[in-house]
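With one protein chain held back, the other chains of the complex are shown just where they sit.
For clarity, chains are labelled A, B and C in written order, and residue numbers in each chain start from 1.
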Amino acid sequence: MSDVDITTGMGHAGFMEESPYGIPSGKLAMWCFVISDAVTFSAVLFVYGYLRIGSPDWSTPFKFSPTILNGIVMTFILLTSSLTMLAAVEAAKAGRKSAGFGWLCATALLGALFATLHLFEWGRMIDDGWRLFQNPLGGSVHFGAAFFSITGLHLLHVVGGVCALAVIALGYRRGGYNSIDVEVTGIYWHFVDLVWMFVFPLVYLMNAQ
Amino acid sequence: MGKAFGAVLIIITVVSTAVFFFHDFGGMSLWLPVDASEHGHGVDHQLMETMYGSGFLFVLSQILLGLFVWQASDRPQGWKYRIFPGGAKPMVISAILLVGIEILTLSFVGSKVWAGIYFTSAKPGALPIDVQAGQFAFYFRYAGVDGKFGALHPDKIDEGSGNFFGLDPRNDEAARDDIVVATMVIPVNREILLTLHSKDVIHSFYVRELRLQQDIVPGLMIPLHFTATKTGRYEIVCTQLCGLGHYQMKAYLEVKTQEEFDKWLKDQEAAQ
Amino acid sequence: MSEAAHQHGEPTGFIRKYIFSVDHKVIGLQYIGLGIVAVVIGMILSWLMRLHLGWSTLAIPGLEKLSPTGAPANVMTPEYYLSLMTMHGTLMVFFVLTNVPFAGFGNYFLPIQVGAPDMAFPRMNMMSFWVTFTAFLVLIAAFFVPGGPPLSGWTAYAPLSAVGESSGPGEGLGQTLWGLSIAIFCVAQLLGALNFIATTLDLRTKGMSLARMPFSTWAWFITSVIGLLAFAVLLPACILLVLDRVAGTSFFVPGGLVINDRMQPHTGGSPLLWQHLFWFFGHPEVYIAILPAIGIVSHILPAFLRKPLLGPRVLIGCLAAIGFLSYMVWGHHMFVSGMNPFSAILFSVPTLVITIPATIATLLWIGSVYGARIRFSCASLFCLGFISVFISGGISGFFLAQPSIDTYLHATYFVVAHFHFVMGVAAIFAMFAGIYFWLPKMVGRMMNETLGKIHFWLTFVGVYCIFMPMHYLGLAGNVRRYAAFTDDFLAPLVPVHQFITIAALITGAAQFIFLYNLVWSRFRGPKATENPWQATSLEWSTTSPPPFDNFGGRQLVVHQEPYLYGVEGSAGDYVMQTSPETVEAH
Partner (left out) sequence: MKIRHLCPLLLVLLVSSGLASVPVPPPAGGTVTGKITYTGTPPKMKPIDMSKEPNCAKEHAASPVLTENVVSGPGNTLEWAVVYVSAGDQGSTPGTQTLKFDQKGCQYIPHVLVMQVDQPFQIVNSDPHLHNIHPLPKINPEWNKSQPPGTPPLTEKYDKPEFISVKCNVHPWMHGWFIVLNTSHYAVSGSDGSFTLKGLAPGKYTLTAWQEQFGTQAQDVTLASGETKNITFTFKALPY
């Protein structure tokens, strides 16, 4: 993202055509990435739906406690992190550097907490005998495959996002990144949050006992 | 250069089209084989309609291109270009009208042909034949005297001892008289209902003379029904890439008269 | 960290300048170079395949060295034939047809044509090339791993591609590498597409409104949007395929499979699922290959017709319509796949509808040729050739779009002829046109026209000799992907295959004239002026080759439509886009 403000589509009206959306190219590219990534998630969720409909012996193993409860807590954490991200963007826009840095760190920490809880959840499932290719309940083996690949893909996005947030936060404090970079990271983070809003009901709630 | 281009293009067009009219080269026919099925004439008719429509477009556009390039070759220095009469509009309108009408007709008529093959189900009394595709052969199963197919047990498949379908005659009486053969023998003018399944990867059931092609997908039982109208010996080939022996995966289809077929079936039943 | 690309300063070291360069021009050339390597390999593979098809017991000297098990005593085994076919398809579709017209020329000329100093994200641009290069290496590695290259075709239909070695030779590590390679390739294409979109929308110089962008820029832009969505589906599909192979999942593998008398451990997956995912990408991919080609040809043609094309807005509309429709038609690859026969009609109609914008575009080109005084050069000949092969390839689409005819023609050489003409040969003609047209700009030297014209005639007549007979083979029911024709009804057709093989050898050999011409011209060709073709778009308003920041620090201002040919201007019969003069309508 380091080349973002160089090629900013605004602010050089004197010698360049206006961007049709009036947003910096970094932001434009992030929106495009989000669209493409949304298609990727849709494809994986499509696979999940396709196999689930095709499997008469689909397992619905999740108990309210601990799995669903854990999921609700995770959802809450991720939603909160979206709020802190908003605050970070607001602060950065207003030029309140230390506040922006603080909110960014908070967001990253919440993201890391989410990932940790998620990994605990995975650990519990693996202890119960769930694998990509194995269903301890004897039902469709696709449950493990779909669960781990979808949540894994999402987890990968969260972990990537946490790393990006950390880099951006530090860079922002040092002055290497500006408010637009923070905003662009924010778009990504909200997207990760939004995807979870699909993953949680489809993968967790629909598979509750 | 332009004349050369125009000439070459027109020669290419003429030669390409000529093969359509003269496609028999002494033993080698570059055309569809005889149609031996009830629905085949619909397919052939649809194909000929498309051939005339698109052939016309092909010849017209290639010749026009060749002609225009030919014309464009020796124009004087300082030539002031001319715009095609009417500009882009006649192009757009003619494309939409010509192609639009063509595709409307084609999809209406074509859908009917397609529907005739695939939207209908076999009539009662159709002869059921079970088709097992595997790397790299087809096997066919007739229900035998009891008229019932034995259940399939993939774990029982043992090709070396001739159990291609995974039958369990020890425990399953219905399976004992099932007739398993490597050549599909059918009576002429009687509807056949195939149930296609594969034991390993995707294969395809293709008989040129029946104008039929259907992938055989493992995990699915795909029904396919047809009526053969001409006796003869045809080839069933696999058209879906299935591994090293793909090009040798085939079986013969023998369409016999009802009497010949009955006799053949009796012989097979006796041999069980 | 955040200085402008044009303020980066020109790098001096060899590595920063030519290898890990952030300069879009160098990256464009790298893509084209990679494409040339891939196309030479792909073409040699097709020679080997053609030789085998013509004379199936022929010993091809040296083949045993390439693969001792694939060609014992230099005679090709059927599995090696299929492996070569798979590698040919994969190399050509991904590393040639996607890389050269889109990523190669697009990288080089998109920023210049919109008047930008570089891509929006130069470093990401460099990364996307090197990721592509990694994908290429991973794919080529499949030639040398135990078990040999994959043999399941460029479509890699599961379960053949998913169950591993047990389904036969060519399904070992090579297939896994194939899946990884394509997944990596998807990442590179996604990065590239982001870059192209941002550059097109945000980096246009003053006066370069969207309406004034050249056809090629439009085509690259539309292609990026298609690619952004298409590769996003292939990426997870490939990853799931690799998981099926290495992690024991069963996404694409149903239960109860018995391969070589052994029960497979998989259960419950769906082979059709892979086909849906693959073709959801696969059909747009066809347009990813052909749209840039259409754009390039439409861009080059007016410069040699010396007149603007008919209906430029209509043409761009056609490109957009083709791109949009490409997402609704993937099922036409699956008419006989066992998919619900009702959906065949649903997929057939939009497929037929695509022929409308395609026909409009074709008629616009033909109509534009009318009344022109053509300057015949290699570039214009290849453009005219493109129109011809595009017609020939497109027409056969009428047949294959209809399920009732596809039930006969599916998986025959008719299909081979169709997609080679419309996607392969047409796009390659556009690439040749692009190289003859743009090489003077890219390296500052003109190409030899005489060699180029010999190359054109041999190629043009050659491709018709190769692919036209295939239509008739298909009508005779000649099944594709067969290593040899042993069936009773196929054996009599072998003489046609021998004819095609000879044509392919000659046509292939003619490409070495082109390669020689390319190398010779690079070093010995006459120096090119700034605007040798008297063309109008922005790339001709800078030196040949352009300086590091494209315009030597100048900020161009665009005053004109892109194709003002045949009008009186200060420079002759044309008016550059940068020219401030007032032009009267023709």
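Heads up, the rule we're going with is that a contact is a pair of C-beta atoms (placed from the backbone, for glycine too) under 8 Å apart; a residue touches a chain by one contact, two chains touch by 3 or more.
This one's a predicted model, so the numbers in the text were calculated from it and none came from an experiment.
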Neighbouring displayed chains - absent chain, whole complex: B, C
Contact residue for the chain not shown (choose from C:V37, C:I60, C:V75 or C:L210): C:V75
Sole residue of B:F5, B:F136, B:Y206 or B:F226 that reaches the chain not shown, by the stated touch rule: B:F136
In subunit B, positions touching the absent partner: 134-138, 158-162, 164, 168-170, 176, 181-183, 243-245, 248, 250-252, 271
Those residues of subunit C which, in the complete complex, touch the missing chain: 56-57, 69, 72-73, 75-79, 165, 168-169, 260-262, 486, 488
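Basically, only the chains that are shown with their structure count from here on.
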Graph class of chain-chain contacts, one of line, ring, star, complete, other: line
Chain centre separation in whole Å, for subunit C relative to subunit B (CA means): 29
Geometric centre distance via CA averages, subunit C-subunit A, whole Å: 34
Subunit B: positions in contact with at least two other chains: none
Multi-partner residues of subunit C (each touching 2 or more other chains): 269-270
Subunit C partner contacts - residues on subunit A that touch it in the complex: 2-9, 14-17, 19-21, 24-26, 28-29, 32-33, 35-37, 39-40, 43-44, 46-47, 50-51, 54-55, 131-133, 140-142, 145, 149, 153, 171, 176, 178
Touching residues (chain side subunit B, partner subunit C) in the complex: 1-2, 4-5, 8-9, 12, 15-16, 19, 23, 27-33, 42-43, 46-47, 50-51, 53-55, 57-58, 61-62, 64-65, 68-69, 71-73, 75-76, 79-84, 87-88, 91-92, 94-96, 98-100, 102-103, 106-107, 110-111, 113-115, 117-119, 134-135, 154-155, 157-160, 166, 199-202, 204, 206, 208, 211-220, 222, 235, 237-248, 250
Sites on subunit C touched by subunit B in the complex: 77-79, 82, 151-153, 157, 159-160, 163, 167-171, 254-261, 263, 269-272, 305-307, 310-311, 314, 336-338, 341-342, 344-345, 348-349, 352-353, 355-356, 359-360, 362-364, 366-374, 376, 381, 384, 387-388, 391-392, 395-396, 398-399, 402-405, 407-408, 410-412, 453, 457, 460-461, 464, 468-469, 472-473, 475-477, 479-489, 492-493, 495-496, 565-566, 586
